[in-house]
Structure formats: C-alpha cells, structure tokens
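Note that this complex is displayed minus one protein chain, with the remaining chains in position.
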Amino acid sequence: MLEKAASGLGVNLKVEYVNIREHCAWVCGSLKEATDKAKLMIAAAIEKAKSLGKEKVLKVKRKEAVLVIGGGPAGIQASLDLASQGFKVYLVESSPAIGGLASLLHRTFSINECNCAICVKSSKPLEVYENPNIELLTYCEISDVKRYPWGFKVKIIKKPKYINYDRCTNCGLCSEKCPQLVLNEWDRGLSKRKAIYIPLPYVTPPRYIIDPNHCLHFTENSCNICEEVCPYNAIDFSQKAKEVEVEVGAIIVATGSEEFNPSTIPKYGYGKYKDIITQLQLERLMDPLGPTGGRLVRVSDGKKPLKIVMIQCVGSRDPDTNPYCSKYCCTEAIKNAILIKTEYIPEAEITILYKDIRTYGRFEELYIQARDELGVKFIKGDVVEVYEDKSGSLLVKYVDSLGKTGTIPADLVVLSCALVPRENSKKLAEILNIELDEYGFFKELDEKVSNIETKVPGIFICGTCQGPKNISETLVQASAAATLAALYVISYLEKKLTPPILDEEFCAKCGLCVISCPYNALTLTEKGPSVDELLCQGCGTCASVCPNNAINIVNNTNELLLRQIKAIIDEAKALRKRVVIALCCEECGHTLMDALGFYHEKYMSEIIPITIPCLGIISITHILEALNYGADGVLLVGCPLERCHFELGAKTAKYKVELIRRVFEELGLFPEKVNIVNAPATMTKRFLEVTCKIPVKTSSR
Amino acid sequence: MKKFKPLILAFLCENSAYRAIDVASMRKVSYLESIRVIKVPCSGRISSTHILQAFSNGADGVIIFGCLKGGCNYVDGNLRAQLRVKKLKKTLDIIGLGGERLKMHLVGFCEAGKILECMNNFYMKIREIGPNPLKSKGGV
Amino acid sequence: MKKKKLAIVSLMSDGGCHVAFLDMHENILQLLQNVELVHSYMVLDVRRIPDSVDIVLVEGGVRTSHDVEVLKEARRKAKILVALGSCACFGGIPGLSNLFDLYSSLKYVYEKTPTVIKGVIPRENVPEVVGVSPIFRYVKVDFQIPGCPPESKEIMEIILSLAKGEKPTLPTKTVCDECPLGPPRKKPSKLRRIFEPPKPSTCLLEQGYFCMGPVTRAGCGAKCPRAGIPCDGCRGPASKILDQGAAMLNTLATIAYNTIKNFNLRTYSAYFYRYSFASSLIEDLIRKTKVKKK
Partner (left out) sequence: MSEARIGVFICKCGGEISNIVDLDSLKEHVKKIPNVVYVEEHDFLCFSEGQEALKKAIREHKLNRIVIAACSPRLHEITFKRILSEEGVNPCMLEIVSIREQCAWPYPDNPSKATEKAKNMVKTAILRVKTLEEIGEVTVPAKLSVLVVGGGIAGITAALKLADYGFQVYLVEKEATLGGKGLQLGTVFPTEDCGVCMVPYKLERHRKCLFKYVELVLTNPRTKIFTKSIVEHVEGYLGNFKVIVRKNPTYVDFEKCVACGVCEEVCPIEVSNEFDFGLSKRKAIYMPSPHILPRTYIIDEENCSKCGECEKVCPFNAINLNEKLERIELNVGAIILTTGFREFNPKNMYGYGIYPDVITQLMLARMLDLSGPTGGRLVRVSDGKKPLKIVMIQCVGSRDPKINPYCSSICCSIALKHARSIKERHPEIDVTIVYKDIRLMGKYDEKYLMECERLGVNFVKGEVIDVKWDPELKRFRIKLESFSERKCLLADLIVLSTGFIPSANAIELAEVLDVSLRRDKFFASTHPKFAPLETNVSGIFVCGAAQGPTDISETINQALAVVSKVAKVLGKGEVRVRLSKAVVNENYCIGCRVCEISCPFNAAKVSVQGISNVVEVMCKECGICAAECPAEAIQLVNYRDEQLSEIIKGVLSS
C-alpha cells in the first residue's frame, strides 16, 4: 500500500516491512525481550532496505485468442464458453470429427434418468461448427509451441483429408463404391467401414474422409473409384499436409482419455472370446445408429444374451495396471444395466461383480433403482478367470469378499474398463513443456485447489486428460478452464521480475542451475544460463545451487542475505543477546510466524526471523557462515515437504539440513543447532515442538 | 374397396425427434410418405387445440414425439405434453374419435430407428382402425 | 631492467610443487631472463633465505613450529609472498588430519602404519607439532597459486607478471568451464563409485559421480574429467565460493536429493574437503567450539 502511495507521488519508494507486532510484541515473554528482538529485526531490515534496487516490471498485453486442443466434450464446452464471451478460439482435433469418446455413447447417465447423449454427440458439436468465433481444425496435430510474453505461437499440421469440404455433400456414393473394407475403430471394431468413410452418421463436420492407411490409391497406387464416382468432384488426392501457424494468448488442453485395453490382462479373456466386450462396445451395440442398429445381441452368434455379467474395475484400482479409480465406470455399468432391463431385454439376468459401488452423489438413486426395483444382482468380489466350458458357454469364476469361490454362467460379459491417458499425451506434454503425473495424465498445478492450471502459466488442462471423471464434471471443469483462460488473455502480463541475474565472470556454464530449476525457466547458452522471465518464479533455487555464486536473485542476493545475518548478529553482540537466525520462506514460513503472533504463542525471543522468497534459496554455506559468525542456531521455517509453493524448495532445504547435521555429527559438532520446520501456516504446534529443542543458553536478562 | 391410406400428422420436437430423423436420413431411411411432419420447439408447445384441429382437418391420426424423460431442454415440457395427451385421449374416446388415434412417445436423439418403428406401427394401427369418421361426415 | 629475485621456500611438503615449478622445461630459460632464482633447495645450494627477496614462493602448509618460524622469516624478507600449491593455500590433503587430535595422528603415523615395526613417536629434537593450517593463518599472503600440484604454465605466467609489477589473475570460474564433457542434461538418477567405468562424453555428475568440478577453481584444463576421473577439487574453491565442501554438499542436496537421500557416506570431510578442510568454515567452527570448551 505504501509503495502504491509513493509511486503516486512520483517517488520510487521501496518498502521493507518489519512485523514487530506479530513477531515481537505478541510472542515474547517480556518487554525487554520484545524490544531487543525488534531492534535486531530492524537491523536486518535496514540492511535489506539499503540494497533494495528498483524492480523491473514487465507489462505486455496478451493476445485475445485461445487454442483448445481436443474436440471432446471438454474442448467443445471450453470453446463455446470462450467464443460466446467474444474470444477467438482455435479448436484443434486430431481425429476427423469432434465429439470425442462421448460421441460413442448411446445414453449418458444422469440423476434419476438415463439421458440420450444428444448434447455431447450432436448439438454442442454443431454449435461449435456454426460459431463464427471458433475456427475448427479437425484432423490436425500440434507440432510446435513457442512462448512469447503475449502468449504462444503454435504450429499446427493439417493432415490431408483428400476431400474438398466445400464440395462434399455427404451423399455417400464414394463410400458405397469403395472396394476396401476395414474394421471401424469408431464402432470399436464391431463393424466394418470403407477406406473412404464418415466416422459416425451424426458427426460434425458432416463430411467424408479418406483413410490413407487403407485406401488403395495410397497403399497400392491403383484405385481411383471414388474420384470417378463423386458427382461433385469433391475428392482431391493431391492434397498435402499443410502447416498453419496461429498466435494465441492461452492454451487449453482437453485431449481426453482412452478406454483401457483389457486384453493386456489375460484373466478377463478379452480378445480370446468374442462375447466379452467392453462397456463402450456395449454402448455401440445399444446405439440405434450403431453397428447392429440398436439390437443388443451377442457378437459371436447374433443371439439375444439372457445372462449378462458386468465386471467392474478392469484396469483400475489394480496396483498392477492402474491404481487409480476411474470414477465413471460404476455408474456407467449401472446405467447400462438399467437400460437393458427397461428397454432392451427385460428378462435378462444381470450380475455386476464389483469392488465398491461408487455411485457417488445423486447417482446413488440409479444404484437403488437397479438393485431394488430391477433386480440387478450385485456381488462384491474379485474375478479369478473368465473361461469357456466344453459346451462353449462362458463362465465367470470369482471369489467373493468372504473368500468363497463361485461361478456364474454368462451369455455376454461386459468389462467396465478404466479410462487411461491417451498415447500421444507424452509427446504433447513435451511440446507444451508441461508435466505428466505418475499415471500419465497431465499434471495439474495442485490436485486440490487448482486442478486446471499447469506449471506453465497460460496453459490449462480440463476434462479426462487431467484424470478420470464423468461428463458433467468434465463440462464444469471445461467452463472453469474457459474462465481462467479468458481472465488470462484479457489481463496484461504484469510481472515483477525477480529473475536471477548472471555474473558472467564467474559462470562456468556448469548447467547445474538449468537442471535444478523447478520451472524449466533456464536454458544454457554460450554466455551461460539464460532466463525465461515468464517462467521464472523467483524461487532462487538456481542461486542456491550455483556453487560459484554466479547467479543471484534480484533483491535477494546471497551476499545480501549474509549481510543481513551479520547485521543481526552484530546487533545481538552489542546487546549481549544470543540469537537464532530463523530463515522463513515468504509463503508458509512467514505466515506461520504471523500465525504464532495471532495465537499469542510465546516462543524463544532469541529467534529472529528473516524472510526469504523460498527455502530453496538457502545454501549450506549460509548456515555455516551464520554459525561461524556467532549465531547460536539456524532455523529454517518453510512449507510442508510435498507442498512447497515452489516445488522443490522445502525438500532440498530439508535435505540440506539433514546433510549438514550429518556432517556435524561426524565432526563432533552440534547438529542440534540446525533445525528445519516444514509445516503449513497453521501448524504452530509443530513450530513450537521443534524450537523448544534448540539448545540456546538463556540470554543475559 | 380402395386400400385405405391413412393421413397422419406427426409433431416432432426439434431437439430430439426432428434431428433424429435428419441424422437417420443420412443412412437413407426415412418415414412413410403419407406422414406429414411439423416441427415444434418443444412437445410442450402442442396444445389440445392443435391436435383437435388436426383431426377436424382430416388427419386420421396424430403422433407426437418428445424428448426422453429428463432430457427436455425446457425442464418438463415433454412431461406436460404427455399429461395433456393422456387427458385428451379420454376426451377423444368420449367424443367418439377414439383415443388410440392419438399417441405420444418419448424418444432420444439417437433413436431414429425407434421413431420410425413407432411411426410405422402407428400407421398400421390407424389403417386397422379406419379413416377419421369426421371425414365421412363431411366435418372437414 | 634489474632482474627480480625469486626464492622458493618449502614448509611441510612433499616437494611436488617445487617439481611443478621446475616442470616448465625450456620455459624456465625465458623465466630466468626476467628473474633470478636465489633460493631453492632443489636446484641451489643456498641454505638460508637471502635478505630482501622480491618474490618468495612458499610451498607447503604449516605443520610444526619450525614451519611457522621459516614462514615468518620468509615474510620478513619478501616483498611479495606467494603461496604455491594447495597445501600452502588451503592446507591441502594433510589438512584432513585436523579431523583427528594430534596424538592419535602421531600415534598412527609412527606406530600403526603397516610399514612401521615397533615404532615410537619421536620426542627429542623435534619442533612442536601444531595443527595443519594454510599459511595465510600466520602471515599475509599476497597471492595464491592453487593446485596439487599447481600448473607449471600458470606458475610461470604468474611469476612473470609479478616480476613485471603487474597484478596477476587466477581463473574466476570453475572446472566445469573447461570440462569437455559438457553440462549435465538431467539430475543424476543413481550414484556411482569411481571404479565403475563412466560413459564417454557425459557429465560425470549427471552419471552420479561425486565430481567436484562445479566447486573447484578452473585453470587445470579439466584434466581429470577429461580422462573420465571425477575432479577431486585439488585447486580449491573458485573465487566466490566461501567453503568448497559446503558448496558441493549444497549442490548435491539440490540436484540429487532423491538419489542420495539414503546414502550414507563414510566420511563427508574426506570427500568434499579433501584439499580445503584446513581453511573451511567448518574447520573454523570446530576451532571456535574447541576454544570455547577450553
């Protein structure tokens, strides 16, 4: 506030605060102690204020356009939200049609009812198609992304569709005459399609496309039938891949996920027996526009299945494959069971083998309906094996939760498979410089409070590419991503730059800073590391790791820190006071010290806090120097290990403390003088637990 | 006697049934030529008057398609229409037209097959029932 | 121009630095055109340090009271006093004996070394043995030429510029600057010992060797890493490093905290303070603590 007032007067005032109420008055035993502590803190602050330089502020207007990668429900919703707010949107989809996995669904589950999937399959995609603010780029791939202060420059490769979209009228003559027949991946292999095809009858955009991997024109260089037969001359074999470049202010990644391939687990027998299918295949079978025209039949012989067994958690909640829970599959299975019972084969016997039924929220009502009204049988247990007996009928062998083994005969076995990350997500993550989590989904900034942002400002994730979720959660997350992206692009990039400054004379280009930067903000050039000022968060890890002190954070140099420490100790010596230097990170550490004040918790008045951006900036040398200069102890106060606001700061600091304590032990010194508190801001108790063990002979009072 | 060819009026909700028919037509299937189709924003828009008007103008049957339960764009328009149809059927019974000349189905967007099947069945049924008695009485 | 007088004084040392000085080959002729060697126990038979010498190179650290005397004498007689080699600059490898108390060191050397049979600690006519320390703790040092041994070429250049009255400079950067293996591309994933052969042209630190390159002063041309041997830090800390070992520990803590979390070194000091222990902050701390205890 003061800073603002000063700049209004045209004075560039730099302010260093000393919080003597919370840090001194409220936490010390006596007036004298408090006063002394305040003196010490002010000494350090003066030292800091002396060297505060002017901060550079970068101000750039971002580009008011957004790139959305992935045309599933998430990508569509995000695009529509952004477009309706007036932003230009580029929607890039790798397949020829938008709609994503959801376009394969027959019905979606909803509270109390089973809805038709129209919105995700057709009306929303159509809205996208018709929206003038959205540029739809289907059958495209992202090849390169470059960062600029105003946003991103994205290179997109448009794969050739070999069809002139302006001329194709979707008549289908070409497909009729095409001689090449292949399995239709859109129907999950349940039907065949031609090499020139339309993925699903209701897709957007409603145009045919040629699959060059199977088209005889390309594979054998022989066939031209479709070109000859097309009355509109819409087929153009000469199309080549094109590269386009777009400039956007933000990127939303919504690439979605895939169904787990159950053939990798032999016990389920998928791939071995024809009548074992996945839930998504079941959706296709029930879809009136699907391969069987909406008749639910066995794949092998076309008969009505009367005994249906659904197996849950295939490829999820399984430490061998995917330990996470896929969330949607319980409700999905129950929804399909209800549909079969009410609309397809009411006489069917349906058994669901489950670990836990996770119909959370109001989906519970579907579970009750299936179990109590429709008589769907639920068995808690694990599948041992699915096999065929001599007569050729399928049997599911299982162990229930009491340890009893049982078998159920089945006409049709449906596997509720996990959602798994898409194959190409790793490549995309590399292009975008974002991270994948341990399962291969895109990693969010924080799983609890910001599961949309990523480590790169301006790149957001939503939908199932972030983790499994159902459609409504996906849509909510997509709208939320749209909010964040919109706010991001309308805002100016206004950043106080606290990037490291390099002293070329001392830089040996050893690259340690580059590999240790948690934000990948540094790259090694011939002159030494160069900083991407946008990515840099000013945590100071590079300054700490640089052995030769060649790189330093503006206003938080190593030298300054040492001077501050020395100033405190000098002042303490003058006051004949003992002193423990407490280095507190600006986040949890400083807040924790504040909290101690708010609670009026008394602690040793010898503890003098110095605020630093992150514990990562501390190096072992600082600790040694402080002790060497006469401090009675060094205390590091920072975030919990896994929850450092700068990724690695707390962890490395903890390890530094451990290392130096080990060295001290070896040398017979005083490991107990170096301590670290890793606690969130409210855990004042943890602070007190640690500090009460610091051996400081009581100061002269 | 010349084979009776019923004249049927179908009201299609533009959010589900109308679009479903459109999509299905890509597969080269469509409804019978003697069914006349009117699209409405919501099945809830169709009032009893319209239905009665159709009969008085010579329709042999009226069939209405609305969205699935819970899928209505307008919360419960489809259910209101269903209720209306139920009441009107009784009225038709009373006035002698016969409630079976009026039918309502709730269908999903993907269920074009079902829609066409319903239309066909209805057509066959009306053919069994015979022509709209109002016509012969010259009520039209 | 009058030739400057040059003397080389040896304290506790193995003469290696002296040899390094002589290792200039024919360059020595060029040197002798500018300076006159007046004292060197290896090549001249001049027992006492002549009075008023322009440049005195002091080889070796301080170990005994005799060393202290000689050093003080050299300082008195010298216009410029230069510490030659890591022992003189930082205490060198002998500095590690400061980790143990004097008696046990003596006992080990004179009684328990495998080559000694029925050894006794000499007690007569022996100057008092003190803790190993670099010479700057006793006298003002004008310049340091680090290295174990120092680079002959560097010695020559420095003497020449001193002789000309210029202020010589040492490289400010670290060994990595000269290392042909290039920077690490990622954090080390496992630790390796030196007997495991390294991959060619990959940073040794990245491969998991404790290479002291990042914390050691450049100037040697990164000989060891070039040969696939991790740097052991013989040239002491680079200009802005306060404490070589601590800097290395710090580096490891940051880039390899996951890898060495559960790794227990037998001795940290010998790994990270091989040459600079006697001048490290940590040794300071030890000394101060001992003083307090007394």
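Letters A, B and C name the chains as they come in the text, with residue numbers starting at 1 for each one.
Simple rule for what comes next: contacts are C-beta pairs under 8 Å (C-beta built on N, C-alpha and C of every residue); 3 or more make two chains touch, one makes a residue touch a chain.
In this text, all values refer to a predicted model and were calculated from it rather than measured experimentally.
S.K.: List the displayed chains that the omitted chain touches in the full complex.
M.R.: Over the full assembly, the chain not pictured touches A, B.
S.K.: If I consider the whole complex, including the chain that's not displayed, which of A:Glu47, A:Glu259, A:Glu587 or A:Glu625 touches that chain?
M.R.: A:Glu587
S.K.: For the chain left out of this view, which of A:Val248, A:Leu353 or A:Ala482 touches it?
M.R.: Candidates A:Val248, A:Leu353 or A:Ala482; residue touching the omitted chain: A:Ala482.
S.K.: Among A:Pro179, A:Gly361, A:Gly406 or A:Pro695, which one touches the chain that has been omitted from the display?
M.R.: A:Gly361
S.K.: Name, in rising order, the residues on chain A that touch the hidden chain in the full complex.
M.R.: Looking at chain A, the ones touching the missing chain are residues 81, 84-86, 108, 110-111, 115, 119, 126, 129-130, 167, 169-171, 206, 231-232, 317, 319, 323-325, 327, 356-365, 368, 380, 401-402, 437, 439, 441, 445-453, 457-458, 466-468, 471-473, 475-484, 486-488, 490-491, 493, 495, 537-538, 587-588, 591, 595, 598-600, 640, 642-643, 645, 680-686.
S.K.: On chain B, what residues meet the omitted chain?
M.R.: Its contact residues with the unshown chain are 7, 9, 21-23, 25-26, 28-31, 33, 36-38, 40-42, 44-47, 49-50, 53-54, 57-59, 70, 73-77, 80-81, 84.
Keep this in mind: only the chains that are shown with their structure count from here on.
S.K.: Given which chains touch which, is the overall layout a line, a ring, a star, complete, or other?
M.R.: Line.
S.K.: Roughly how far is chain A from chain C, going centre to centre by Cα mean, in whole Å?
M.R.: Their C-alpha centroids are separated by 51 Å.
S.K.: For chain A versus chain B, what separation do you get between their C-alpha means, in angstrom?
M.R.: So the centroids are 49 Å from each other.
S.K.: Give, as an integer number of Å, the spacing between the C-alpha centres of chain C and chain B.
M.R.: The separation of the two C-alpha centroids amounts to 100 Å.
S.K.: Touching chain A in the complex: which residues of chain C?
M.R.: Residues of chain C touching chain A: 99, 172-177, 179, 182-187, 203, 205-206, 213-215, 218, 238-243, 245-255, 257, 261, 264-265, 267-269, 281-282, 284-286, 288-289.
S.K.: Which of the residues in chain A come into contact with chain C in the complex?
M.R.: Residues of chain A touching chain C: 505-512, 514-516, 524, 541, 544-545, 547-550, 616, 619-621, 624-625, 627-628, 648, 651-652, 655-656, 659-660, 662-663, 666-670.
S.K.: Looking at the complex, which residues from chain B come into contact with chain A?
M.R.: Touch list, chain B to chain A: 15-16, 19, 23-24, 26-28, 67-71, 107-114.
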